[in-house]
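First the structure, in the form of C-alpha coordinates, and then the observations on it.
A protein chain is absent from this complex, but the other protein chains hold their places.
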Amino acid sequence: MQHIAIIQRQSPYNSSGGREALDLTLALAAVEHQLTVIFSGDGIYQLLPVNLNNDFSLKRYQQGFKLFGLYEIEQLYICQHSMQQRQIQLKDLAFAAQQLDAIALQQLLAKQQQIVCI
Amino acid sequence: MQHIAIIQRQSPYNSSGGREALDLTLALAAVEHQLTVIFSGDGIYQLLPVNLNNDFSLKRYQQGFKLFGLYEIEQLYICQHSMQQRQIQLKDLAFAAQQLDAIALQQLLAKQQQIVCI
Amino acid sequence: MTTFSLLLTTSPLASQSFASALQFCNAAVAAGYQIEQIFLYQDAIFAASAEIDLPADEPNLSQLLAVFCQQNHIPLLYCVTAAEKRGMLDPGSSFIGAGLAEFAMRLTNSKLVQF
Amino acid sequence: MTTFSLLLTTSPLASQSFASALQFCNAAVAAGYQIEQIFLYQDAIFAASAEIDLPADEPNLSQLLAVFCQQNHIPLLYCVTAAEKRGMLDPGSSFIGAGLAEFAMRLTNSKLVQF
Amino acid sequence: MKLISLINPEITIAELATLCDKGDTLLLRQDAVYLARRSDIRWPCQNVTVLKSDLEVRKITPTTGISIIDDAQWVELTASATQVMLWQ
Partner (left out) sequence: MKLISLINPEITIAELATLCDKGDTLLLRQDAVYLARRSDIRWPCQNVTVLKSDLEVRKITPTTGISIIDDAQWVELTASATQVMLWQ
(Lines give C-alpha, C1' and ligand atoms only; values in the text may rest on other atoms or scores of the structure.)
Protein backbone atom coordinates (compact mmCIF):
# COMPACT_ATOMS: atom_id res chain seq x y z
CA MET A 1 0.00 0.00 0.00
CA GLN A 2 1.35 3.37 -1.00
CA HIS A 3 0.32 7.02 -0.78
CA ILE A 4 -0.21 8.17 -4.35
CA ALA A 5 -1.18 11.62 -5.59
CA ILE A 6 -2.82 12.11 -8.98
CA ILE A 7 -2.55 15.66 -10.32
CA GLN A 8 -5.33 16.42 -12.81
CA ARG A 9 -4.17 19.27 -15.09
CA GLN A 10 -6.21 18.87 -18.29
CA SER A 11 -9.55 20.44 -19.18
CA PRO A 12 -12.29 17.81 -19.57
CA TYR A 13 -12.71 17.50 -23.33
CA ASN A 14 -9.51 18.78 -24.86
CA SER A 15 -7.68 15.51 -24.25
CA SER A 16 -8.43 12.08 -22.87
CA GLY A 17 -6.33 12.99 -19.84
CA GLY A 18 -9.09 13.79 -17.37
CA ARG A 19 -11.06 10.68 -18.11
CA GLU A 20 -8.09 8.33 -18.11
CA ALA A 21 -6.62 9.89 -14.96
CA LEU A 22 -9.94 9.07 -13.28
CA ASP A 23 -9.79 5.44 -14.48
CA LEU A 24 -6.24 5.22 -13.14
CA THR A 25 -7.22 6.75 -9.79
CA LEU A 26 -10.01 4.22 -9.25
CA ALA A 27 -7.83 1.30 -10.32
CA LEU A 28 -5.07 2.29 -7.90
CA ALA A 29 -7.56 2.74 -5.05
CA ALA A 30 -9.08 -0.67 -5.80
CA VAL A 31 -5.84 -2.43 -4.86
CA GLU A 32 -5.65 -0.59 -1.54
CA HIS A 33 -3.37 2.30 -2.40
CA GLN A 34 -4.18 5.54 -0.55
CA LEU A 35 -5.15 8.07 -3.20
CA THR A 36 -5.04 11.85 -3.15
CA VAL A 37 -6.44 13.75 -6.13
CA ILE A 38 -5.39 17.33 -6.84
CA PHE A 39 -7.12 19.44 -9.49
CA SER A 40 -4.77 22.11 -10.77
CA GLY A 41 -4.58 24.47 -13.75
CA ASP A 42 -7.19 23.75 -16.43
CA GLY A 43 -7.93 20.50 -14.57
CA ILE A 44 -10.33 22.38 -12.34
CA TYR A 45 -12.71 22.84 -15.29
CA GLN A 46 -13.45 19.12 -14.83
CA LEU A 47 -15.27 20.02 -11.62
CA LEU A 48 -17.69 22.48 -13.24
CA PRO A 49 -21.24 21.32 -14.06
CA VAL A 50 -22.03 19.22 -17.12
CA ASN A 51 -25.46 19.19 -18.69
CA LEU A 52 -26.74 15.62 -18.81
CA ASN A 53 -29.82 16.37 -20.86
CA ASN A 54 -28.57 17.66 -24.17
CA ASP A 55 -26.98 16.10 -27.18
CA PHE A 56 -23.24 15.58 -26.72
CA SER A 57 -21.27 12.79 -28.26
CA LEU A 58 -18.46 12.42 -25.73
CA LYS A 59 -18.66 10.50 -22.46
CA ARG A 60 -19.63 12.76 -19.57
CA TYR A 61 -17.11 10.88 -17.47
CA GLN A 62 -17.24 13.43 -14.64
CA GLN A 63 -20.19 11.42 -13.34
CA GLY A 64 -17.50 8.95 -12.32
CA PHE A 65 -16.23 11.36 -9.65
CA LYS A 66 -19.23 10.18 -7.63
CA LEU A 67 -17.46 6.83 -7.27
CA PHE A 68 -14.70 8.35 -5.13
CA GLY A 69 -16.68 7.66 -1.95
CA LEU A 70 -17.23 4.03 -2.90
CA TYR A 71 -13.48 3.61 -3.40
CA GLU A 72 -12.76 5.41 -0.13
CA ILE A 73 -10.98 8.25 -1.88
CA GLU A 74 -11.53 11.20 0.41
CA GLN A 75 -8.45 13.34 -0.18
CA LEU A 76 -9.76 15.66 -2.90
CA TYR A 77 -8.11 19.03 -3.34
CA ILE A 78 -8.08 22.03 -5.64
CA CYS A 79 -5.28 24.49 -6.21
CA GLN A 80 -6.49 27.86 -4.91
CA HIS A 81 -4.20 29.81 -7.22
CA SER A 82 -5.71 28.05 -10.27
CA MET A 83 -9.24 28.80 -9.02
CA GLN A 84 -8.51 32.50 -8.55
CA GLN A 85 -6.75 32.81 -11.87
CA ARG A 86 -9.80 31.35 -13.63
CA GLN A 87 -12.35 33.32 -11.58
CA ILE A 88 -13.94 30.13 -10.28
CA GLN A 89 -15.44 29.93 -6.81
CA LEU A 90 -16.29 26.88 -4.74
CA LYS A 91 -20.01 27.51 -5.29
CA ASP A 92 -19.49 27.18 -9.06
CA LEU A 93 -18.33 23.59 -8.74
CA ALA A 94 -20.58 20.59 -9.37
CA PHE A 95 -18.25 18.37 -7.43
CA ALA A 96 -16.77 19.61 -4.19
CA ALA A 97 -13.14 19.45 -3.12
CA GLN A 98 -11.06 21.38 -0.63
CA GLN A 99 -9.15 24.46 -1.75
CA LEU A 100 -5.49 24.53 -0.74
CA ASP A 101 -2.87 27.22 -1.01
CA ALA A 102 0.66 26.60 -2.25
CA ILE A 103 2.13 25.74 1.16
CA ALA A 104 -0.60 23.24 1.97
CA LEU A 105 -0.22 21.63 -1.48
CA GLN A 106 3.52 21.30 -0.98
CA GLN A 107 3.00 19.68 2.42
CA LEU A 108 0.47 17.32 0.90
CA LEU A 109 2.85 16.23 -1.85
CA ALA A 110 5.65 15.76 0.68
CA LYS A 111 3.56 12.99 2.32
CA GLN A 112 3.21 10.99 -0.91
CA GLN A 113 5.32 8.11 -2.15
CA GLN A 114 4.25 8.41 -5.78
CA ILE A 115 3.01 11.32 -7.88
CA VAL A 116 1.30 10.99 -11.26
CA CYS A 117 0.65 14.13 -13.27
CA ILE A 118 -1.78 13.99 -16.21
CA MET B 1 -3.22 27.62 -56.85
CA GLN B 2 -3.79 29.21 -53.48
CA HIS B 3 -1.87 31.30 -50.98
CA ILE B 4 -1.49 29.12 -47.88
CA ALA B 5 0.16 30.00 -44.57
CA ILE B 6 1.46 27.32 -42.25
CA ILE B 7 1.92 28.48 -38.65
CA GLN B 8 4.48 26.34 -36.82
CA ARG B 9 3.81 26.60 -33.06
CA GLN B 10 5.29 23.41 -31.58
CA SER B 11 8.77 22.83 -30.20
CA PRO B 12 10.70 20.28 -32.30
CA TYR B 13 10.59 17.13 -30.18
CA ASN B 14 7.66 17.53 -27.85
CA SER B 15 5.16 16.49 -30.52
CA SER B 16 5.18 15.30 -34.09
CA GLY B 17 3.75 18.68 -35.09
CA GLY B 18 6.91 20.34 -36.37
CA ARG B 19 7.93 17.43 -38.51
CA GLU B 20 4.47 16.77 -39.94
CA ALA B 21 3.83 20.47 -40.58
CA LEU B 22 7.03 20.43 -42.66
CA ASP B 23 5.82 17.39 -44.65
CA LEU B 24 2.53 19.16 -45.25
CA THR B 25 4.25 22.38 -46.34
CA LEU B 26 6.37 20.58 -48.93
CA ALA B 27 3.42 18.57 -50.23
CA LEU B 28 1.30 21.69 -50.68
CA ALA B 29 4.15 23.51 -52.44
CA ALA B 30 4.67 20.52 -54.75
CA VAL B 31 1.24 21.01 -56.30
CA GLU B 32 1.89 24.69 -57.00
CA HIS B 33 0.32 26.32 -53.96
CA GLN B 34 2.12 29.47 -52.78
CA LEU B 35 3.38 28.71 -49.28
CA THR B 36 4.21 31.04 -46.41
CA VAL B 37 5.68 29.56 -43.23
CA ILE B 38 5.48 31.41 -39.93
CA PHE B 39 7.34 30.23 -36.85
CA SER B 40 5.61 31.44 -33.71
CA GLY B 41 5.65 30.62 -30.00
CA ASP B 42 7.65 27.49 -29.15
CA GLY B 43 7.78 26.76 -32.88
CA ILE B 44 10.82 29.02 -33.17
CA TYR B 45 12.87 26.44 -31.23
CA GLN B 46 12.71 24.38 -34.43
CA LEU B 47 15.07 26.91 -36.01
CA LEU B 48 17.81 26.55 -33.39
CA PRO B 49 20.84 24.34 -34.19
CA VAL B 50 20.71 20.57 -33.93
CA ASN B 51 23.81 18.49 -33.36
CA LEU B 52 24.13 15.95 -36.16
CA ASN B 53 27.02 14.06 -34.64
CA ASN B 54 25.75 12.62 -31.41
CA ASP B 55 23.49 9.79 -30.49
CA PHE B 56 19.82 10.76 -30.74
CA SER B 57 17.04 8.41 -31.65
CA LEU B 58 14.56 10.82 -33.21
CA LYS B 59 14.66 12.12 -36.78
CA ARG B 60 16.50 15.43 -37.00
CA TYR B 61 13.85 16.54 -39.48
CA GLN B 62 14.95 20.18 -39.33
CA GLN B 63 17.45 19.23 -42.05
CA GLY B 64 14.38 19.21 -44.27
CA PHE B 65 14.08 22.99 -43.97
CA LYS B 66 16.90 23.08 -46.51
CA LEU B 67 14.41 21.81 -49.08
CA PHE B 68 12.39 25.02 -48.96
CA GLY B 69 14.49 26.54 -51.75
CA LEU B 70 14.00 23.52 -53.97
CA TYR B 71 10.24 23.82 -53.54
CA GLU B 72 10.39 27.57 -54.17
CA ILE B 73 9.18 28.39 -50.68
CA GLU B 74 10.71 31.76 -49.95
CA GLN B 75 8.23 33.33 -47.58
CA LEU B 76 9.73 32.33 -44.23
CA TYR B 77 8.94 34.42 -41.18
CA ILE B 78 9.39 34.48 -37.43
CA CYS B 79 7.24 36.19 -34.85
CA GLN B 80 9.38 38.91 -33.26
CA HIS B 81 7.40 38.88 -30.04
CA SER B 82 8.04 35.13 -29.62
CA MET B 83 11.77 35.65 -30.25
CA GLN B 84 12.07 38.41 -27.66
CA GLN B 85 10.04 36.50 -25.10
CA ARG B 86 12.40 33.52 -25.46
CA GLN B 87 15.57 35.64 -25.56
CA ILE B 88 16.46 34.32 -29.00
CA GLN B 89 18.29 36.46 -31.53
CA LEU B 90 18.59 35.99 -35.27
CA LYS B 91 22.26 35.04 -34.89
CA ASP B 92 21.22 32.09 -32.69
CA LEU B 93 19.25 30.46 -35.49
CA ALA B 94 20.60 27.64 -37.64
CA PHE B 95 18.03 28.37 -40.28
CA ALA B 96 17.30 31.96 -41.25
CA ALA B 97 13.91 33.59 -41.59
CA GLN B 98 12.68 37.14 -41.46
CA GLN B 99 11.46 38.62 -38.19
CA LEU B 100 8.10 40.34 -38.34
CA ASP B 101 6.22 42.39 -35.80
CA ALA B 102 2.51 41.97 -35.07
CA ILE B 103 1.30 44.42 -37.72
CA ALA B 104 3.39 42.85 -40.47
CA LEU B 105 2.21 39.35 -39.45
CA GLN B 106 -1.40 40.46 -39.58
CA GLN B 107 -0.90 41.96 -43.04
CA LEU B 108 0.76 38.76 -44.17
CA LEU B 109 -2.13 36.61 -42.96
CA ALA B 110 -4.63 38.96 -44.60
CA LYS B 111 -3.12 38.02 -47.99
CA GLN B 112 -3.66 34.28 -47.51
CA GLN B 113 -6.56 32.15 -48.66
CA GLN B 114 -5.89 29.28 -46.24
CA ILE B 115 -4.21 29.12 -42.86
CA VAL B 116 -3.06 25.92 -41.15
CA CYS B 117 -1.90 26.10 -37.56
CA ILE B 118 0.05 23.17 -36.09
CA MET C 1 -21.35 28.80 -53.05
CA THR C 2 -18.40 27.91 -50.83
CA THR C 3 -17.11 24.34 -50.79
CA PHE C 4 -15.32 23.24 -47.62
CA SER C 5 -12.30 21.02 -47.01
CA LEU C 6 -11.90 19.76 -43.44
CA LEU C 7 -8.56 18.92 -41.83
CA LEU C 8 -8.41 16.92 -38.58
CA THR C 9 -5.18 16.29 -36.70
CA THR C 10 -6.00 14.79 -33.28
CA SER C 11 -7.11 11.26 -32.44
CA PRO C 12 -10.86 10.71 -32.01
CA LEU C 13 -10.49 9.79 -28.35
CA ALA C 14 -8.21 12.69 -27.51
CA SER C 15 -10.59 15.57 -27.86
CA GLN C 16 -13.91 16.89 -29.04
CA SER C 17 -12.57 17.60 -32.53
CA PHE C 18 -14.31 14.72 -34.34
CA ALA C 19 -17.61 15.58 -32.69
CA SER C 20 -17.20 19.26 -33.64
CA ALA C 21 -16.28 18.45 -37.22
CA LEU C 22 -19.36 16.26 -37.58
CA GLN C 23 -21.51 19.00 -36.07
CA PHE C 24 -20.11 21.53 -38.54
CA CYS C 25 -20.65 19.15 -41.49
CA ASN C 26 -24.26 18.52 -40.54
CA ALA C 27 -25.00 22.24 -40.39
CA ALA C 28 -23.07 22.94 -43.61
CA VAL C 29 -24.85 20.22 -45.59
CA ALA C 30 -28.22 21.35 -44.18
CA ALA C 31 -27.48 24.86 -45.44
CA GLY C 32 -26.68 23.52 -48.92
CA TYR C 33 -22.87 23.71 -48.83
CA GLN C 34 -20.68 21.10 -50.48
CA ILE C 35 -17.86 19.33 -48.68
CA GLU C 36 -14.93 18.49 -50.92
CA GLN C 37 -13.07 16.27 -48.46
CA ILE C 38 -12.49 15.37 -44.85
CA PHE C 39 -8.78 14.69 -44.46
CA LEU C 40 -7.27 13.00 -41.39
CA TYR C 41 -3.67 13.90 -40.65
CA GLN C 42 -1.30 13.28 -37.72
CA ASP C 43 -3.01 11.34 -34.89
CA ALA C 44 -6.42 11.73 -36.53
CA ILE C 45 -5.52 8.79 -38.79
CA PHE C 46 -6.19 6.48 -35.84
CA ALA C 47 -9.89 7.01 -36.54
CA ALA C 48 -9.53 4.63 -39.49
CA SER C 49 -8.81 1.72 -37.18
CA ALA C 50 -10.96 2.95 -34.28
CA GLU C 51 -14.03 2.74 -36.51
CA ILE C 52 -14.00 -1.02 -36.41
CA ASP C 53 -13.29 -2.25 -32.92
CA LEU C 54 -14.61 0.02 -30.20
CA PRO C 55 -16.49 -1.38 -27.20
CA ALA C 56 -20.26 -0.96 -27.60
CA ASP C 57 -20.60 1.55 -24.74
CA GLU C 58 -17.94 3.86 -26.17
CA PRO C 59 -19.08 6.83 -28.33
CA ASN C 60 -17.87 5.89 -31.82
CA LEU C 61 -17.22 9.21 -33.52
CA SER C 62 -15.16 7.56 -36.23
CA GLN C 63 -18.12 5.46 -37.24
CA LEU C 64 -20.60 8.34 -37.03
CA LEU C 65 -18.36 10.38 -39.30
CA ALA C 66 -17.94 7.46 -41.72
CA VAL C 67 -21.70 6.92 -41.96
CA PHE C 68 -22.31 10.64 -42.49
CA CYS C 69 -19.72 10.77 -45.28
CA GLN C 70 -21.17 7.71 -46.98
CA GLN C 71 -24.70 9.14 -46.91
CA ASN C 72 -23.54 12.48 -48.27
CA HIS C 73 -20.95 11.18 -50.73
CA ILE C 74 -18.10 13.03 -49.03
CA PRO C 75 -14.55 11.64 -49.53
CA LEU C 76 -13.26 10.60 -46.08
CA LEU C 77 -9.48 10.33 -46.45
CA TYR C 78 -6.64 9.50 -44.11
CA CYS C 79 -3.03 10.36 -44.81
CA VAL C 80 -1.07 7.23 -45.70
CA THR C 81 2.27 8.83 -44.80
CA ALA C 82 1.07 9.73 -41.31
CA ALA C 83 -0.39 6.22 -40.95
CA GLU C 84 2.88 4.58 -42.01
CA LYS C 85 4.89 6.60 -39.49
CA ARG C 86 2.57 5.29 -36.79
CA GLY C 87 2.73 1.70 -37.97
CA MET C 88 -0.97 1.64 -38.85
CA LEU C 89 -1.79 -0.76 -41.66
CA ASP C 90 -4.85 -0.18 -43.83
CA PRO C 91 -7.55 -1.42 -41.47
CA GLY C 92 -9.99 -2.11 -44.31
CA SER C 93 -12.52 0.35 -42.96
CA SER C 94 -14.55 2.84 -44.94
CA PHE C 95 -11.75 5.42 -44.61
CA ILE C 96 -9.69 5.79 -47.76
CA GLY C 97 -5.90 6.08 -47.72
CA ALA C 98 -4.61 9.09 -49.65
CA GLY C 99 -1.41 11.04 -50.06
CA LEU C 100 -0.83 14.64 -49.02
CA ALA C 101 -0.81 15.46 -52.74
CA GLU C 102 -4.44 14.46 -53.02
CA PHE C 103 -5.30 16.67 -50.07
CA ALA C 104 -3.39 19.52 -51.70
CA MET C 105 -5.14 19.13 -55.04
CA ARG C 106 -8.62 18.85 -53.54
CA LEU C 107 -7.90 22.00 -51.55
CA THR C 108 -7.65 24.09 -54.71
CA ASN C 109 -11.31 24.89 -55.10
CA SER C 110 -12.35 24.77 -51.49
CA LYS C 111 -12.03 26.60 -48.20
CA LEU C 112 -10.05 24.88 -45.51
CA VAL C 113 -11.51 24.49 -42.03
CA GLN C 114 -9.18 22.94 -39.49
CA PHE C 115 -10.52 21.03 -36.47
CA MET D 1 18.17 -0.93 -3.67
CA THR D 2 15.38 0.96 -5.41
CA THR D 3 13.25 -0.80 -8.00
CA PHE D 4 11.65 1.40 -10.65
CA SER D 5 8.27 1.29 -12.38
CA LEU D 6 7.98 3.36 -15.55
CA LEU D 7 4.77 4.91 -16.82
CA LEU D 8 4.50 6.24 -20.39
CA THR D 9 1.45 8.10 -21.69
CA THR D 10 2.28 9.59 -25.11
CA SER D 11 2.56 7.86 -28.46
CA PRO D 12 6.08 6.92 -29.61
CA LEU D 13 5.94 9.25 -32.60
CA ALA D 14 4.56 12.20 -30.64
CA SER D 15 7.55 13.04 -28.53
CA GLN D 16 10.92 12.12 -27.15
CA SER D 17 9.38 10.21 -24.23
CA PHE D 18 10.12 6.69 -25.48
CA ALA D 19 13.70 7.63 -26.26
CA SER D 20 14.12 9.21 -22.81
CA ALA D 21 12.61 6.23 -21.04
CA LEU D 22 14.98 3.88 -22.85
CA GLN D 23 17.91 6.13 -21.98
CA PHE D 24 16.90 6.10 -18.30
CA CYS D 25 16.47 2.30 -18.31
CA ASN D 26 19.90 1.74 -19.83
CA ALA D 27 21.55 3.89 -17.17
CA ALA D 28 19.49 2.35 -14.36
CA VAL D 29 20.29 -1.23 -15.38
CA ALA D 30 23.97 -0.32 -15.82
CA ALA D 31 23.99 0.99 -12.24
CA GLY D 32 22.46 -2.25 -10.97
CA TYR D 33 18.87 -1.12 -10.42
CA GLN D 34 15.92 -3.41 -11.09
CA ILE D 35 12.98 -2.38 -13.26
CA GLU D 36 9.69 -3.87 -12.13
CA GLN D 37 7.65 -2.85 -15.16
CA ILE D 38 7.29 -0.48 -18.08
CA PHE D 39 3.61 0.34 -18.39
CA LEU D 40 2.10 2.04 -21.44
CA TYR D 41 -1.04 4.04 -20.81
CA GLN D 42 -3.16 6.49 -22.87
CA ASP D 43 -1.65 7.07 -26.34
CA ALA D 44 1.53 5.20 -25.41
CA ILE D 45 -0.33 1.94 -26.12
CA PHE D 46 0.08 2.64 -29.85
CA ALA D 47 3.69 1.50 -29.44
CA ALA D 48 2.39 -2.06 -29.32
CA SER D 49 1.25 -1.86 -32.93
CA ALA D 50 3.95 0.53 -34.09
CA GLU D 51 6.60 -2.06 -33.21
CA ILE D 52 5.64 -4.22 -36.14
CA ASP D 53 5.06 -2.13 -39.22
CA LEU D 54 7.21 0.97 -39.35
CA PRO D 55 9.03 1.95 -42.55
CA ALA D 56 12.71 0.97 -42.44
CA ASP D 57 14.00 4.56 -42.38
CA GLU D 58 11.86 5.51 -39.39
CA PRO D 59 13.44 5.35 -35.90
CA ASN D 60 11.64 2.44 -34.24
CA LEU D 61 11.65 3.31 -30.54
CA SER D 62 8.92 0.76 -29.83
CA GLN D 63 11.12 -2.01 -31.15
CA LEU D 64 14.24 -0.74 -29.39
CA LEU D 65 12.34 -0.70 -26.12
CA ALA D 66 10.91 -4.17 -26.75
CA VAL D 67 14.36 -5.62 -27.46
CA PHE D 68 15.80 -3.95 -24.35
CA CYS D 69 13.03 -5.35 -22.17
CA GLN D 70 13.46 -8.83 -23.59
CA GLN D 71 17.21 -8.82 -22.98
CA ASN D 72 16.78 -7.57 -19.44
CA HIS D 73 13.66 -9.57 -18.54
CA ILE D 74 11.59 -6.47 -17.85
CA PRO D 75 7.80 -6.79 -18.18
CA LEU D 76 6.68 -4.47 -21.00
CA LEU D 77 2.96 -3.96 -20.53
CA TYR D 78 0.29 -1.96 -22.33
CA CYS D 79 -3.05 -1.08 -20.79
CA VAL D 80 -5.82 -3.15 -22.37
CA THR D 81 -8.53 -0.68 -21.33
CA ALA D 82 -6.72 2.22 -23.00
CA ALA D 83 -6.16 0.04 -26.08
CA GLU D 84 -9.85 -0.93 -26.28
CA LYS D 85 -10.98 2.69 -26.11
CA ARG D 86 -8.75 3.39 -29.09
CA GLY D 87 -9.93 0.39 -31.07
CA MET D 88 -6.50 -1.24 -30.97
CA LEU D 89 -6.66 -5.02 -31.12
CA ASP D 90 -3.82 -7.09 -29.67
CA PRO D 91 -1.26 -6.70 -32.43
CA GLY D 92 0.57 -9.88 -31.45
CA SER D 93 3.79 -8.02 -30.74
CA SER D 94 6.12 -8.54 -27.82
CA PHE D 95 4.13 -6.06 -25.74
CA ILE D 96 1.86 -7.72 -23.19
CA GLY D 97 -1.69 -6.57 -22.55
CA ALA D 98 -2.42 -5.93 -18.87
CA GLY D 99 -5.06 -4.28 -16.73
CA LEU D 100 -4.58 -1.20 -14.59
CA ALA D 101 -4.85 -3.53 -11.58
CA GLU D 102 -1.63 -5.24 -12.62
CA PHE D 103 0.10 -1.88 -12.91
CA ALA D 104 -1.24 -0.96 -9.47
CA MET D 105 -0.03 -4.17 -7.84
CA ARG D 106 3.41 -4.07 -9.43
CA LEU D 107 3.74 -0.50 -8.21
CA THR D 108 3.64 -1.60 -4.58
CA ASN D 109 7.30 -2.32 -4.16
CA SER D 110 8.71 0.09 -6.67
CA LYS D 111 9.26 3.77 -7.31
CA LEU D 112 7.24 5.31 -10.12
CA VAL D 113 8.97 7.35 -12.81
CA GLN D 114 6.64 8.95 -15.33
CA PHE D 115 7.80 9.77 -18.85
CA MET E 1 -12.26 39.34 -41.51
CA LYS E 2 -10.39 36.26 -40.25
CA LEU E 3 -12.43 33.78 -38.24
CA ILE E 4 -10.24 32.34 -35.48
CA SER E 5 -11.47 29.37 -33.47
CA LEU E 6 -10.16 28.76 -29.95
CA ILE E 7 -10.78 25.24 -28.65
CA ASN E 8 -8.55 25.09 -25.59
CA PRO E 9 -8.88 27.16 -22.41
CA GLU E 10 -5.13 27.56 -22.12
CA ILE E 11 -4.39 31.26 -22.19
CA THR E 12 -2.05 32.22 -25.02
CA ILE E 13 -3.67 35.55 -25.76
CA ALA E 14 -0.40 37.51 -25.97
CA GLU E 15 0.88 35.29 -28.78
CA LEU E 16 -2.51 35.17 -30.48
CA ALA E 17 -2.65 38.98 -30.38
CA THR E 18 0.37 39.18 -32.68
CA LEU E 19 -1.58 37.30 -35.36
CA CYS E 20 -4.99 38.87 -35.13
CA ASP E 21 -6.48 42.13 -36.28
CA LYS E 22 -8.97 44.19 -34.30
CA GLY E 23 -11.53 43.42 -36.99
CA ASP E 24 -11.18 39.63 -36.81
CA THR E 25 -13.75 37.41 -35.11
CA LEU E 26 -12.83 35.02 -32.32
CA LEU E 27 -15.02 31.96 -31.89
CA LEU E 28 -14.79 30.09 -28.58
CA ARG E 29 -15.62 26.42 -29.06
CA GLN E 30 -15.10 23.11 -27.23
CA ASP E 31 -13.25 23.61 -23.92
CA ALA E 32 -12.36 27.21 -24.84
CA VAL E 33 -15.94 28.15 -23.94
CA TYR E 34 -14.82 28.07 -20.30
CA LEU E 35 -13.06 31.35 -21.11
CA ALA E 36 -16.43 32.95 -21.88
CA ARG E 37 -17.14 33.03 -18.11
CA ARG E 38 -14.22 35.36 -17.48
CA SER E 39 -14.41 39.13 -17.35
CA ASP E 40 -10.65 39.72 -16.93
CA ILE E 41 -9.48 38.70 -20.40
CA ARG E 42 -8.57 41.48 -22.80
CA TRP E 43 -9.47 39.94 -26.13
CA PRO E 44 -7.38 41.11 -29.09
CA CYS E 45 -10.45 41.39 -31.37
CA GLN E 46 -13.66 43.35 -31.11
CA ASN E 47 -15.94 40.44 -32.00
CA VAL E 48 -15.86 37.54 -29.60
CA THR E 49 -18.47 34.84 -30.10
CA VAL E 50 -19.14 31.50 -28.48
CA LEU E 51 -20.82 28.37 -29.86
CA LYS E 52 -24.21 27.72 -28.28
CA SER E 53 -24.05 23.92 -28.09
CA ASP E 54 -20.65 23.98 -26.41
CA LEU E 55 -21.90 26.54 -23.86
CA GLU E 56 -25.01 24.54 -23.10
CA VAL E 57 -23.33 21.23 -22.42
CA ARG E 58 -21.06 23.04 -19.95
CA LYS E 59 -23.91 25.12 -18.46
CA ILE E 60 -22.03 28.37 -18.92
CA THR E 61 -23.42 31.91 -19.08
CA PRO E 62 -21.04 34.12 -21.03
CA THR E 63 -19.89 37.46 -19.68
CA THR E 64 -21.21 40.63 -21.30
CA GLY E 65 -19.76 41.49 -24.69
CA ILE E 66 -19.57 37.89 -25.90
CA SER E 67 -22.28 36.91 -28.36
CA ILE E 68 -23.74 33.44 -28.80
CA ILE E 69 -24.07 31.78 -32.21
CA ASP E 70 -25.70 28.53 -33.28
CA ASP E 71 -24.44 25.93 -35.75
CA ALA E 72 -26.02 27.57 -38.79
CA GLN E 73 -24.43 30.92 -37.92
CA TRP E 74 -21.10 29.17 -37.39
CA VAL E 75 -21.27 27.81 -40.94
CA GLU E 76 -22.23 31.22 -42.34
CA LEU E 77 -19.39 32.95 -40.48
CA THR E 78 -16.98 30.32 -41.80
CA ALA E 79 -18.22 30.77 -45.36
CA SER E 80 -18.04 34.55 -45.23
CA ALA E 81 -14.66 34.88 -43.47
CA THR E 82 -11.72 35.83 -45.70
CA GLN E 83 -9.54 33.35 -43.76
CA VAL E 84 -10.41 30.57 -41.34
CA MET E 85 -7.91 29.67 -38.66
CA LEU E 86 -7.73 27.28 -35.74
CA TRP E 87 -5.67 28.52 -32.82
CA GLN E 88 -4.06 25.45 -31.27
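For reference, chains read A, B, C, D and E in written order, and residue numbers begin at 1 within each chain.
Just so it is clear, a contact is a pair of C-beta atoms (placed from the backbone, for glycine too) under 8 Å apart; a residue touches a chain by one contact, two chains touch by 3 or more.
Keep in mind the model is a prediction, meaning the values are calculated, not measured.
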{"item": "Interface partners of the hidden chain - shown chains only, full complex considered", "value": "A, B, D"}
{"item": "Residue of D:Phe68, D:Phe95 or D:Phe115 in touch with the missing chain, whole complex considered", "value": "D:Phe115"}
{"item": "Missing-chain contacts mapped onto chain A", "value": "7, 9, 38, 40-41, 79-82, 101-102, 105-106, 109-110, 112-115, 117-118"}
{"item": "Chain B, residues in touch with the chain not shown (by the definition above)", "value": "11-14, 42, 45, 48-51, 54-56, 86-88"}
{"item": "Touch residues of chain D, complete complex, unshown partner", "value": "1-2, 4, 15-17, 20, 23-24, 26-28, 30-31, 33, 111-115"}
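In this text, only the chains that are shown with their structure count from here on.
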{"item": "Chain whose Cα centroid lies at the greatest distance from that of chain B", "value": "A"}
{"item": "Selected interface, B-D versus B-E, where C-beta contact pairs are more numerous", "value": "B-E"}
{"item": "Chain separated most widely from chain D, comparing mean CA positions", "value": "E"}
{"item": "Rounded Å distance between chain A and chain C, as computed from the means of their C-alpha atoms", "value": "32"}
{"item": "Mean-CA-position distance for chain E and chain C (Å)", "value": "23"}
{"item": "For chain C, residues contacting two or more additional chains", "value": "13-16, 43, 58, 85, 111-112, 114"}
{"item": "Contacts with 2+ other chains: residues of chain E", "value": "7, 30-31, 53, 84-86"}
